[in-house]
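A single protein chain has been omitted from the complex, and every remaining protein chain is retained in its original position.
In order of appearance the chains are A and B, and numbering begins at 1 in each one.
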Amino acid sequence: MQDFYNIDSLLSEEEIAVRDSVRRFVDDNVLPIIGECYVEGRFPREIVPGLAELGVFGANLPEEYGCAGLNNVAYGLIMQELERGDSGVRSFASVQGALVMYPIYAFGSEEQKQHYLPKMAAGEIIGCFGLTEPDFGSNPAGMITMAREQSDGSWVINGAKMWITNGSTAQAAIVWAKTNDDKDQRSIRGFIVPTSSKGFRAKDQKGKLSLRASDTSELVLEDVRVPKDALLPKSGGLKSPLMCLTQARYGISWGALGAAIACFEEASSYAKTRIMFDRPIGGFQLQQLRLADMLTEIVKGQLLCVQLGRLKDRGEFTPQQVSLAKRNNVHIATDIAREARRLLGANGILAEYSAMRHMENLESVYTYEGTHDVHTLVLGQAVTGLNAFGA
Amino acid sequence: MANVLAFAESRGGELRKVALEAVTAARALADAEGGEVHALLMGAPGIAAKAEQLGRHGADVVLVVEHPALANHSAEVAAATAAARAREGAYGAVVFSASAQGKDLAPRVAAKLGVPMAADVLSLEGAPGSVSVTHPGYASKVTRTLTLSAKPAILSLRPGAFTPAAVTKAGRVETLAPAMDPASARVVVKEMVQGRSGKPDLGDAPVIVSGGRGLRAAENFRLVEELADAFGNAAVGCTRAVADDGWRPQSDQIGQTGRTVSPDLYVAVGISGAIQHLAGMRTAKTIVAINRDKEAPIFKVADYGIVGDALEVVPALTAAVREAKQGH
Partner (left out) sequence: MKIVVCIKRVPDMESRFRITADGKLVDEAGLKFDMSDFDGYAVEVALQLTEKLPQGEVVVVSLGPDAVQEVLRKALSMGAARAIHLKADRVPADGFAVARALAAELQGGGYDLIMFGKHAMDTMSGVVGPMTAELLGLPNVSAASKLDVASGKGTARRELEGGAEIVEFPLPAVVSIDEGIARPRYPSLKGIMAAKKKPLETKPAQLDVARLEVTKTELPADRQGGRIIGEGAAAVPELVRLLQTEAKVL
């Protein structure tokens, strides 16, 4: 879309080059097939080697582990471009980078980092992130998955996880479990669990009407025994997985803008070419209102993200700031997708156009990684100092 | 008064149509100053027999270079010979075709003579010494007028842009020796690969039937081929998407990055009309479009459009064309 606020001038030459390279990849490899994948309910696995070669997985992690070593603004722009393709594609990259590679980088031993990160950056090992449980979504502290340390130092894990992106594709799962009794959230530790382990099962969740081009699974761990070195040694307490989610949520703030941009581009081009009552529908005031609102919200969201990325690069960002960006940008993106779908009239319900696919996807994005409502409470607490959560 | 030299392209002992186009354009330039047209004809022994045909299209003199090693075109030998002749003859202009061979040859002659050149010329005016030409630019989205002040003016002509005209001139044959030993050429043709036999080339065919993704599957290209066969004089082209998908060879691709064509009739079947495709065919004299989507941009440039499924419309059109051809 037109750079209405010259936001490019806030970006470095490399950041723009990164965005443009990923943009071209998405134009060539994602957009031509994604509508069909969505209808078929299939994640486009064939693009994974290309994404790996491009270097999008864990792109903001250091070069010494086979990653691109980008700053966080460049990383955010990658997420934006991937989600301009589809939220499912961005989710895949978010999980691999922010929820699997990041915890290994942040909480893993040097051996774990050397072993896993280069292979994950190369897409040779795909990972998933097991935190949410059937009965514990917004309240992960209540998890009941348990890991028991054995006398030989190995661990035995029991439990179930739900809504796990890449669950059935992954070779490695980052599983979060309590290691003491089930009331003690400080005992939560992370484990790298090979999905080929005995007692590990992943089953795709069927009947999704959103994120259809993404694998979402249920994980069951029944007496899964993992060696001592499966433990992420520096993980400790609920804070560890929440740190991962902050990373992923940062990417979502950018990603949602990508979906919004796709919808705006589609809607504005449609408005200029679709003739009704002998003139382009873009000439009618109601459609102009839609387009003006979309443009305004996208520009605001972009400015928000660039500043958030700069703060993150300086090590100054807070989880509350990320909550604000995720909450706002996903919210405006869902509105933009819906208005774009409406502007497209009957055509808007076809998979050939992208608006309705984004609209459906964004309902998931609105709900995962901290629902919109939970982030409202995070911000409410930041403003008032008063905790309005259930507990 | 300045004479004009025209390079008469041949392949396999036969003159190519572009040779006559070059002579025709050279005639127009020479006539502006009352000069002569000299055609340079190179090939294996026996090529001199084609001189007469050049005479009938306006060549006053045909300079014939025969050598057994010239059975295949050698740009190196041709460039050396054309440049040597241009120098000696003090020509006002040297005209080539912007064919695959000519595009390779003309810039070398220009460099040997130390002058600039204009490529892919669509039209020209003026006389040797101050020639103005038009030429496409920016993916054929603009037409540029270039003025050449150096002498000789070196031009290569867009194939098909100049229609060969019958103007009988003496066509007096003079024999020339190649300006370098053909055996010492460094770039050597090892093999000539024939295209599909009997089918006209995209650059020569008066009619092109071209297919896009709207045909839905590679095997449906059969319909396009059948329609081309019904016309009898048609070549088959395709869009970039189709070539990228491997439905058709890359050499059939028409567009910004493929071939640029100007046939009398272009039939676009299942082609939406992306800018990149339009750049390659918008100069066709008549355009017909068949497409399911009535909003497709191809209809904006088409003289005649039919909204409908190619799989249904094309067989009907093939039958109707066949009938019309028989009626003649």
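Here is the rule we use: a residue touches a chain if its C-beta (ideal position, glycine included) is under 8 Å from a C-beta of that chain, and two chains touch if they have at least 3 such contacts.
Note that the structure is predicted; figures quoted are calculated from it, not measured.
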| item | value |
| --- | --- |
| Given B:Arg56, B:Lys103, B:Arg172 or B:Arg213, the one touching the chain that is not displayed | B:Lys103 |
| Which of B:Glu33, B:Glu66 or B:Asp201 contacts the chain that the document leaves out | B:Asp201 |
| Hidden partner interface residues of chain B, rising order | 11, 16, 72, 75-76, 79, 99-101, 103-104, 106-108, 110-112, 114-120, 132, 135-150, 159, 186-195, 199-204, 206-207, 231, 243, 250-251, 253, 256-258, 264-265, 275-276, 279, 282-283, 285-288, 294, 299-309, 312-313, 315-317, 320-321, 324-325 |
| Missing-chain contacts mapped onto chain A | 13-14, 17-18, 21-22, 24-25, 50, 53-56, 59, 63, 68-70, 74, 78 |
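In this text, only the chains that are shown with their structure count from here on.
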| item | value |
| --- | --- |
| Centroid distance [mean C-alpha coordinates] between chain B and chain A, Å | 54 |
